[in-house]
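The other protein chains are all here in position, but one chain of the complex has been omitted.
Naming follows writing order (A and B), and every chain is counted from residue 1.
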Amino acid sequence: MEIYLYIALFAPLVGSLFAGLFGASPKTVITGIVTSGLLFTSFISSAILLSFVMSGHTVHVEMMTWMAAGDLYIPFGFVVDQVSVTMMMVVSIVSTVVHIYSIGYMDHDKGFNRFFSYLSAFVFSMMVLVMSDNFLGLFIGWEGVGLCSWLLIGFWYHKESATWAANEAFIMNRIADLAMLIGIFMMYWSLGSLQYDVVFANIGNIPVEVVTWIGIFLFIGAMGKSAQFPLHTWLADAMEGPTPVSALIHAATMVTAGVYLVVRANPIYDLIPEVGLFIASLGAFVAMFAATMALVNRDMKRIIAYSTLSQLGYMFVAAGLGAYWVALFHLMAHAFFKALLFLGAGNVMHAMHDELDPFKMGGLKKSMKWTWILMTLASVALAGIYPLAGFFSKDLILEVAFVEQHYILYTVLLLTAGLTAFYSFRLVALIFHGNERHLEHGIHPHEAYNFVLFAMAPLGILAVIAGMAFKTPYYEMVTQLLPAIEYHIHNHTVFWIMTIGTQLFVILAIAYAYKKYAKAVKVDEKVESGFFYQLLYNQYFIPKIYDEVFSKPYLKLSKLAWKEIDLKIVDATVDGIANVIYRTGEKTHTMQDGNLSSMLRWMVIGLVVLLVLAVAFTAGYNVVNLRAM
Amino acid sequence: MELTLNHYLVLSTILFAIGLIGVMRRKNLLMLFFATEILLNAVNIGFAAISHYRGDYTGQMFAFFIIAIAASEVAVGLGLLIVWYKRTGKIDLDQMTSMRG
Partner (left out) sequence: MQEHILSILIFFPALAAMLGFVVHKDSARAYGITVAAIEFFLSLWLWHLYDPMTSGMQFMEMAPLIPVFGINYLVGIDGISLFIIILATFFTLIGIASLTETRRVKDMIITLLFLEMTMIGVFAALDAIVFYVFWELSLVPMLYIIGAWGGPLRIYASVKFFLYTFTGSLVMLVGMLFMAYFYYQATGQWSFSLLEWYRLILPVNFQMWLFAAFFLGFAIKVPMFPFHTWLPYAHGQAPTIGSVILAAILLKMGTYAFVRFSLPLFPDASVAFMFPIAILAVIMIVYAAMVAYAQEDIKQVVAYSSVSHMGVIILGIFALNVEGISGSVFLMIGHGVVSGALFLLVGVLYDRRHTKLISEFGGIASVMPRYATIFGIMMMASVGLPLTINFVGEFLSLLGFYKQSHAYTLVAGTAIIVGAIYMLSAYKKVFFGTVTKEENKNLKDVNRTELLGLIPLVIVAIWLGVYPKPVLEPINNSVEAIVQLMHDKAQTPEAQKRIPNLAETGTMNSAQEAH
C-alpha cells in the first residue's frame, strides 16, 4: 500500500516540475495533459487507499529524517487514515477536475505552462498537509499552500490589484502561522514530540491551561487559513486570481485546511470544550457575517467567496461542538458543489469577457444551457434542498447545534441558511434569467468547450449524490478515528417540524430571490443609499479600517524608524562620537607646537598621571582565587 | 650608619628629579643632553643597587647596557647638534619648531 501512498503524494510534484520545465516557454498543451494525467493517477491511488482504509487498516510510513537537533526529531512521515484519506479524495477529485477544466479556461493565456506548474505544486502541498503524521509536516504543507496561493492569486502579475491581493493573503496567513508556530513550540516543550500519535496519547497528562493555550494558538492558525473573522479580508480579495484557482484553492481545499486542523487535533479540543464553544460561536458569527456581505455584493466571484466563508463558519460550528465527523462531511460535500459553482462562474466569465457584475448579465440560460444547469444544481445543493448534498451535510450541522442545546447558534445558522439560499439564487437569477442585459455592451456569449463541461460533470453528479449515497459508509469509516456521536432529534414531531420548516424557509428564500431578480432588475435608490446597504456593500468597512489602522500607520512608522530613528538618532550618535574625538584632536593639536621643551613637559605630565593611576588602581588589589576545572 | 638599599634609591630619586627638572626647564639643547644623561644615570644607580642587594646580576647588566645606549645616543645627538649649529648658528630649543603638529 505504501507505493500508492507515494504515488498519490508525489504524482502532483512530478507534474509540477514537468510543467515548470516549460515555464518560460510559450503554451504547450502537453503540460496541461500531463499534469492532469498525473493528478488522475493520484486520484486512483487515493481511491485504492480509500478502499484499503475502508477495510479498517491505515498506512503509516516514515520516509526519512527531516530535522533532528537536541531532543527534537521530525521525520517526513505520512499517514493515511480515515481522516486524511477523506481529504485526499476531496483534493484529488476536485484538483483533477480543475486541471482538466483549466486546459480549456487558460487556453489563450500566455502563462499556460506556468499555471499548471503552480497548480500542481499546490496539490502537492495540500497532499503533504493532509497526509503528514506530525504537526511540523502539516506546517510544511500549510506554508506550501500559502506560497502556491500567493503565486496563483498574483498569477496575472501585471495587475496591481492581483499582486496586492496576493501579498495581502500571504501576510495575513503569516500572522496566523505565527500563532500556529507558537502552538507547535508549546506542544514540543510540554510533550517532547510533534508526532500526532505521541501528542494525542499524552495530551491528557499535561495541565489543562497548557492544553487550552495550545488549542487557542492552533485555532488562530486555522483562522488565518480558513479566513475566519478578523483575518477574513484576504479571501474576497483573492478572487483576483484565475477562476480555477478560486475553485480549487479558495473554495474546495486550502481554505478548509483550518477545519481539517481542528478535526485532526480533535483529542486536544475534546479536553477544552470552552475553546470549542468559542470556535463554534465564532463560526456561527462568520457564517452570518459573510452571508450578509454576499447579499448585496455586485461581483459574481466575491459573492461565491463570501458564501465559502459562510460555509466555513458552518464547519467550524460543527467542529467546535465536537461533531468532527459532521464538519469533515460538510467539508467534503461543500468542496464538490462550491468548486462546481466557481467553475460555472468561470464559464460565465469567459462568455462575458471577464465581466464580473451580474447586473450586466442576464438570460444566459439560452446560450449556456449546461452551465446554467450545473450552476443551478450547485446552488440547490448549497441551499440545502433535499436530496442534494447540502441537505445532508448542512442541515446536520443545524441538528448538531440543536441537539447540543446551543439554541442561539441554531437560530443564527438557520437564518444564515435562508440568506444563503437567497444570495445563491439572486446570483443564478441575475445571470441566467431575465433580459439579456449584456447585449447592450455588445457581448455575444457562447458556451464553454465540451470537454470542460464533461470535466465538470463529475462534480455535478457528486453535488447531487454525495449526501445521500456517502453519508452512511462515510460515517462508519471515519468514526473509527473520530468520536462517533450520532446526532438525532429523538422527538419525531420536533424532527419533522424542523426539517420541513427549514426546507420551507429555504424554498421561500429562493422564491423571493427569483421574484426580485429573475424578471427585470429595478435598482432601488432608497435602499442602496441606506446605511445598512452601504455597510454591507463596503464589507462593514473592515478593509478600510485595516488599511487605516494597520497598513498606513505601519508604513508611516517604518519611514519614521528609518528617517528619524535610524538616521537621525542611532547613526547620528555614532557619527557624533567620532566627531567629538575628531574635534578634540583639532582642539588639542596645539599641544604639539613643535617646541621640544613644551612637548617634553607634556610627556612628564602624562607619565605622572599614568603613575598615579597605576598606583591608585593596584593599591587595593588582591590576587583573586581562581580555579581551573 | 649603614648604607641600605633605601639610601641608594633616595639618591636615585633625587638625581632623577634633578634630571626631570632639567629636561623641562632647559632651553639649550646641550643642557638638555646633560639632563638626559642625569636621568639615565639615576636609573643606573637604582639598577645597580637593587641588583647588588638582591644578588641578581641582571640589573647590573642592564646598567651596562644603558651606559652603552646612552653613549651612542649622545654621539648621534651631538652630531645632529653640530649640524644644526652649523646651519643656524643657534642651539635654542624654542627655535626648533618645524615639527609642529
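Keep this in mind: a residue touches a chain if its C-beta (ideal position, glycine included) is under 8 Å from a C-beta of that chain, and two chains touch if they have at least 3 such contacts.
All figures in this text were calculated on a predicted structure; none of them were measured in a lab.
All shown chains touched by the missing chain in the whole complex, by label: A.
Note that of A:Leu557, A:Met591 or A:Val609, the residue touching the chain absent from this view is A:Leu557.
Residue A:Asp566 is the one among A:Glu476, A:Glu528, A:Asp547 or A:Asp566 that touches the chain missing from this view.
Only one of the listed residues, A:Met1, A:Leu178, A:Ile373 or A:Met599, touches the absent chain: A:Leu178. Residue A:Ile140 is the one among A:Ile140, A:Leu231, A:Leu295 or A:Leu356 that touches the chain not shown. Interface note for the absent chain: among A:Ile48, A:Val61, A:Ile206 or A:Ile443, the touching residue is A:Ile206.
By the touch definition given at the top, chain A reaches the unshown chain through residues 23-24, 64-72, 136, 139-140, 143-144, 147, 150, 154, 157-158, 160, 163-164, 167, 170-171, 174-175, 177-178, 181-182, 185-186, 188-193, 202, 205-207, 210, 554-555, 557-559, 561-563, 565-566, 570-571, 573-574, 578, 623-629.
Convention: only the chains that are shown with their structure count from here on.
Chain A and chain B have centres, each the mean of its CA atoms, that are 88 Å apart. Within the complex formed with chain A, the residues of chain B that make contact are 20, 23-24, 26-27, 32, 93-94, 96-101.
On the side of chain A, the complex with chain B involves touching residues 589, 591-597, 600-601, 604.
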